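Every protein chain but one is kept in place in this view of the complex.
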Amino acid sequence: MQLTIKYFGLIAEITKRNKEQFEFSGTLINEFLETVYLKYPKLKETHFQVAQNNEIVSKETIITQTEIALLPPFAGG
Amino acid sequence: MQLTIKYFGLIAEITKRNKEQFEFSGTLINEFLETVYLKYPKLKETHFQVAQNNEIVSKETIITQTEIALLPPFAGG
Amino acid sequence: MKDKKPKNVFKEGAISSEFIATSIEKHQSKTSIGAHNIFLGQVRADTIDNKTVSAIEYTAYEEMAIAKFHEIREAAFNKFDLNCMHIYHSLGKVNVGEICMFVFVSSPRRKEVFKAIEYIVEEIKANVPVFGKEIFEDETHQWKVNS
Partner (left out) sequence: MKDKKPKNVFKEGAISSEFIATSIEKHQSKTSIGAHNIFLGQVRADTIDNKTVSAIEYTAYEEMAIAKFHEIREAAFNKFDLNCMHIYHSLGKVNVGEICMFVFVSSPRRKEVFKAIEYIVEEIKANVPVFGKEIFEDETHQWKVNS
């Protein structure tokens, strides 16, 4: 399936873009991240959380949406 | 000695004035209040606190100032 | 900005939103501030025995009140890490819906302002000799008591 991945803040600075599409045939967030790390090895050493369907999810979560977001630490307020 | 007594809020409504002077020869707040009650018996059934030198004091306190205030419940804020 | 001289916090009549805005704006040059907390007391149209409050007329034992406001101010500066603190209270008539008290604290960090604002407001309610005559729409009145 085709996944849209969104990047924010420090993460977008590393990937040099705000979003992109990946072809992905696996099941879990974890597996998908391996694909992303191949393109952006620096993300492996960078702290971020993953959001799916507007919720932070663990990396063992099954991908059910076509949009995934990588979120660096929050700094609101 | 001559004492100035100040009345506020509900108390001033009962005494119909904001302040007045009393001649007093005793020692304690309590004794002085007896003089005041003679003039305003209704104050006996009215809740108030006594302030001397900008502090709430108990009725067993010795009078050291020439100004005493009778304060009804606070309603600031 | 701590100072040692008691300030007169009383203002005649309601506290306007413009006054509050100006006060906020004055803090924009203080760039070590990260968080402000503002408490506003507003006169409520309470209904008691079918009569509705239309205004509160505030009076105070001013000399003692100013001393108490100063004590509260000093205690709050000692307890909390604050850049500044401002307290204003109305005297005279304040209509329902209008602001009768304005407490403003600022700190580098948010945790401090939450603790400070509650402390200051509770201390004012408990210890400052301000009296409130609740005036009903029919011109009768009763004396307010803080709960």
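The letters A, B and C name the chains in turn, as written, and every chain counts its residues from 1.
Here is the rule we go by: a contact is a pair of C-beta atoms (placed from the backbone, for glycine too) under 8 Å apart; a residue touches a chain by one contact, two chains touch by 3 or more.
Source: prediction; values computed, not measured.
Enquirer: From the touch rule at the top of the page, work out which displayed chains the omitted chain touches.
Expert: In the entire complex, chains touched by the missing one are A, C.
Enquirer: From the list C:I66, C:V113 or C:V130, pick the residue that touches the absent chain.
Expert: Of all options in C:I66, C:V113 or C:V130, contact with the hidden chain holds for C:V113.
Enquirer: Against the chain that's been left off, what residues of chain A make contact? List them.
Expert: 6, 8-10, 13, 51, 54-55, 69, 71-77
Enquirer: Please identify, in ascending order, the residues of chain C that touch the omitted chain?
Expert: Residues of chain C in touch with the missing chain: 17-18, 20-22, 24-25, 27-45, 96-99, 106, 108, 110, 113-114, 117-118, 121.
Throughout what follows, only the chains that are shown with their structure count from here on.
Enquirer: List the centre-to-centre spacing of chain B and chain C in whole Å, with centres computed as mean CA coordinates.
Expert: 27
Enquirer: Express in whole angstrom the distance between the two chain centres, defined as the mean CA positions of chain A and chain C.
Expert: Result: the chain centres lie 48 Å from each other.
Enquirer: Identify all positions of chain B at which a residue touches two or more other chains, and write them in rising order.
Expert: Not one residue in chain B touches at least two other chains.
Enquirer: If I count partner chains per residue in chain C, which residues reach a count of at least 2?
Expert: If we look for residues of chain C contacting two or more partner chains, we find none.
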